[in-house]
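One protein chain is absent from this view; the other protein chains keep their places.
And now, chain A:
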Amino acid sequence: MNDALDVALRLLVVFVVFLTFPLIIGQTEHKVMAHMQGRLGPMYAGGFHGWAQLIADGVKFAQKEDVVPAGADRRVFQLAPAVALLPYLLVLLAIPIGPSAGAVGQVLDAGVFFVLAVMGVGVLGSLMAGWASANKFSLLGGLRTAAQLLAYELPMLLAAASVAMAAGTVSLPGILHGFHWWWVPWQLVGAVVFFVAGLAELQRPPFDMPVADSEIIFGAYTEYTGLRFALFLLAEYAGIVVLCGLTTVLFLGGWHGPWGTDGLGWLWTLLKTAILAFVVIWLRVTYPRLREDQLQKLSWTLLVPLSLAQIALTGIVKVVIQ
């Protein structure tokens, strides 16, 4: 009974995090973009600093009619948002936020592979949406999504493999237990590759070719309205939470900090995740969109060689220090 209660409690906590953190990031994005670009709109609703903008958006999405195009493949079209969103819920289960055994949803033996595998499944949602919409813009968006995933999955995996080599384990808490501060400079290249490839997998600017609203009108999501569209947006923000959390855990030492690792470790994890999420938003308002061929070129000619070099470096240092 106690075990069942423990499991239920963990699932509940992860679920609450899954429901709130993406919204917090969405709200932050509103505000940060408003400040950086001098936008007045998001600062108006509700009075002080436009605090009610997110609620207004939610009400707007809930009110809109749920339309399925006549020519669409109905079942796949309706299933796609769930396929896009649920994998991120599963990934959150495996991310440890503190050093104690209770600070992770579920300890997995092959945690690194679990998170990368399940994150890849989320992209199937975009592909299904792109195909089932019966719309040429959506199909183009789906195609670009697939091409982007195939290009960026490899460097992401190689960068994660480098950390796993350094720690000698593929379990996420295990990697953090083996962490030393000098891992940050040692794995710096891998960290950058992982973060950039993750941004591309989430289709965040500057890698938002698949949803490019000014060219193919939001790509795979063109035909979506109301709550289903909101689910896709939620998946994007949940993806930011997951990516930033993973980068924190794999490359930035998670709960390790200058002080207070034992009691306040979870605070360090959240702080690092929040800073990375800010960087994600910052990049969105700073950089223009890459062209499709530039995007492929960046991955195959820069990120893949860099991650292979990082693996070589990890191997050499690992042999030397043994």
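Criterion: contacts are C-beta pairs under 8 Å (C-beta built on N, C-alpha and C of every residue); 3 or more make two chains touch, one makes a residue touch a chain; residues count from 1.
In this text, contacts and distances are computed from a predicted model.
Student: Can you match the unshown chain of the complex to its UniProt protein name from these: "NADH-quinone oxidoreductase subunit J", "Metal ABC transporter permease", "Ribose transport system ATP-binding protein" or "Electron transfer flavoprotein subunit alpha"?
Tutor: In UniProt, the chain that is not shown appears as "NADH-quinone oxidoreductase subunit J".
Student: Touching the left-out chain: which of A:Val14, A:Ala34, A:Leu93 or A:Leu143?
Tutor: Of the listed residues, the one touching the omitted chain is A:Leu143.
Student: Out of A:Ala82, A:Leu124 or A:Val184, point to the residue that touches the absent chain in the complete complex.
Tutor: Per the contact definition at the top, the residue touching the missing chain is A:Leu124.
Student: For the full complex, which residue in A:Asp6, A:Asp109 or A:Asp213 touches the chain that was left out?
Tutor: A:Asp109
Student: From the listed residues A:Ala45, A:Val68 or A:Ala134, report the one that touches the chain absent from this view.
Tutor: Looking across A:Ala45, A:Val68 or A:Ala134, the contact with the absent chain belongs to A:Ala134.
Student: Give me the chain A residues in contact with the hidden chain, please.
Tutor: Residues of chain A in touch with the missing chain: 71-73, 76, 108-110, 113-114, 116-118, 120-121, 123-124, 127-128, 130-132, 134, 139, 142-143, 146-147, 149-151, 153-154, 157-158, 169-171, 292-293, 296, 300.
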